[in-house]
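Heads up, one of the protein chains got dropped from this complex, but the rest are sitting where they should.
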């Protein structure tokens, strides 16, 4: 590798979206940005991905909603959110103050709800891209999770694609046999980019009470525990499609982020780490810069996808 | 719950196999039993499941074969083993000294290899049950993993079923969209019991060398990190089939084991924990006994499947 | 002054078999906490335990933070094994605080709930009637300190090993009853005697009935599993009566609730608003 000095470029592109660095926040772990503004300068982030939105507000699940597991946590928030309208009215003005792309994560129970949310969000000033969470059950098709059934997935993405001109990121579920196949379905249905990955289904049992700890019984596993699985899924996805991939799952440090970038992710998102360390995103940005300097690489894009496999 | 005193029964049945307690060893983590004999009295175990065997010996993968991850580890041993013949000749005599059921874990690259291994093992004196590892790629069908494709899975189990009269345990892969469906395929193809679960695919990247740490690039994730996923999969499986399920994945303590039993597993297997603590199995047996005493339960079977879900 | 900082442990010693007092020296100047606020504290050194754990501020003196905690599970066990000189990340002060009492007040502590109430009792010296309930005598801590600070202390234990045998809420009820007979307090005097409570949900629930019947204001510090402590994860919500809904939509909307975050809108709520 040629050692280069001078300014280092961290900027990356996700479809038409330009980020000053590849470090995003993972949906549901960063609220609507407000809570973190007292810990970090939001302007330094690559992008802010907000908590999942639905066309109508959701109450979410009863508690306990979270429980810690070894090197991870399960959550079953139940997609509590204020709804698209309140988001646009009450939260977007705050986010517009910053020079950071805002990615609106959204979901629905039906294709129609997905489409409505996408349409409303696309009209709003200050939403720069959409991230579609397809790890939700389809109310109209026996509650099959959209993201685990190629047909449902194709259907809902195709419809949403028609409803928006914004860059459309589809967030894949890891709870599938072949993520590469699902990635191709999303690509063909019109996704501009993919987020890999959402949480893995899991359960913790309270042995004294003989009950699941979470009120919702099951939850989604996140945090460092799942990182090796996420790196694998990102690598599998990158080999399956030609659209950009955003990697996430257990990223705590710059070193972790670099694993995903080297495996092919164009950007990464920090989730559970924000809970543990509210300045994690900034430490990761700084750590990536330091790594580039140490390695004598001037452009992060020379790192992205640089994985050489062992024969 | 009625509090009972007096002797507690830990014995359980897996098909026709009677175990004095529900604590087994997980294949590949206990060798052929020899290494642990200097740490524990093997006679106290519920059953010994030996390292995966193939009809011909296997060299396995180059190193590194293992790497630690947060609260877990990846392994890519590559199924190194001495082959069925050498096992029967050199290892079984040692195991026959003990009054513990021996479960022979086996695998193949083709249906024929599976059948041959099953047939040879069934003839051997001292093999009490077979555990079929179907998380192996099928050489004859484009290296599709048997255990992730319902058709291949049905085919190989059906053939193996014809080749043995021993209790046939099929060990499911977690790398599937719907483990309940795979479980039903196995049940219908003739499995007497199911082991849930094998390792989850994962990867760790060496960021300096831009290479996967494992020589094999990918490996299987085990250890406490995966426990919530395994509990979930066991619960899903138990609701899908009526044959007994053996639970495993990240069990370190009696409390962990009880999570699986309460979720419906008739027995459990201890894997990675053996590496961390060579007497883990015995501590788990003792811990389960203590739990029964504290809860005033006299028969472990009253605990098995006692999970009450939150509405 | 950032709410995220590192601290060196300067003390982490047992008060008795069940409780430890953790004293932290922040590396920098920090914001002074108010009674009832809490901190998220790192409890391990690697990724297990992963999340920080919430602890109420127990004391803040000479830029040192101290916390009284009970060893319950993995996180508190791990914390209990750390030593002087170890360095921890801390976030805080977080959440709201107990509203200022208007005269004398009643503090109702169930078990470790004492930790949250002591700063209030300490701040308003000799103004608190402390009702302190515990499982047994071993679960009572900090009694010497408390005796000086409180106006009067009433103790109950489940097993009668200290104080009166029984529930602390019964003691509160009896006290309020006697007070009524003795003083015939006017609604204003009553209003002055506000109640502050921290303890297990069954205690708070029982208390809510007593205080409602007595017409006294009561503020309860709530506990929920927390992941972030700063309002981002929505893990720690409690059900709060949706007054707007009841007002707007009338009776059929009564019993409707919204979720509020214990870490942000709480941990202290008006006990009347809580939907149990």
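As written, the chains take the letters A, B and C, and residue 1 is the first residue of each chain.
By our rule, a contact is a pair of C-beta atoms (placed from the backbone, for glycine too) under 8 Å apart; a residue touches a chain by one contact, two chains touch by 3 or more.
Since the structure is predicted, the reported quantities are computational estimates derived from the model, not experimental observations.
The chain not displayed here makes contact, within the full complex, with A, B, C.
Touching the chain that is not shown, out of B:12, B:42, B:55 or B:71: B:71 (per the contact rule at the top).
The missing chain, though absent from the display, is touched by one residue of B:63, B:97, B:140 or B:158; that residue is B:63.
Mapped onto chain B, the interface with the missing chain covers residues 28-31, 34-36, 38-39, 51, 59-60, 63-68, 70-73, 75, 77, 80, 223-225, 252, 272, 274-279. For chain C, the residues touching the chain absent from view are 44-49, 74, 78, 81, 83, 86. Counting over the whole complex, chain A has residues 70-71, 224 touching the chain that is not drawn.
FYI, only the chains that are shown with their structure count from here on.
Chain centres here are C-alpha means, and the one lying farthest from chain C is B. Chain B has its Cα centroid 34 Å from the Cα centroid of chain A. Centroids of chain B and chain C (each the mean of its C-alpha atoms) stand 46 Å apart.
Centre-to-centre spacing of chain A and chain C amounts to 36 Å, using the average Cα coordinate of each chain.
Contact with two or more other chains is made by residues 70-72, 223-225 of chain A.
Of all residues in chain C, those that touch two or more other chains are 47-48.
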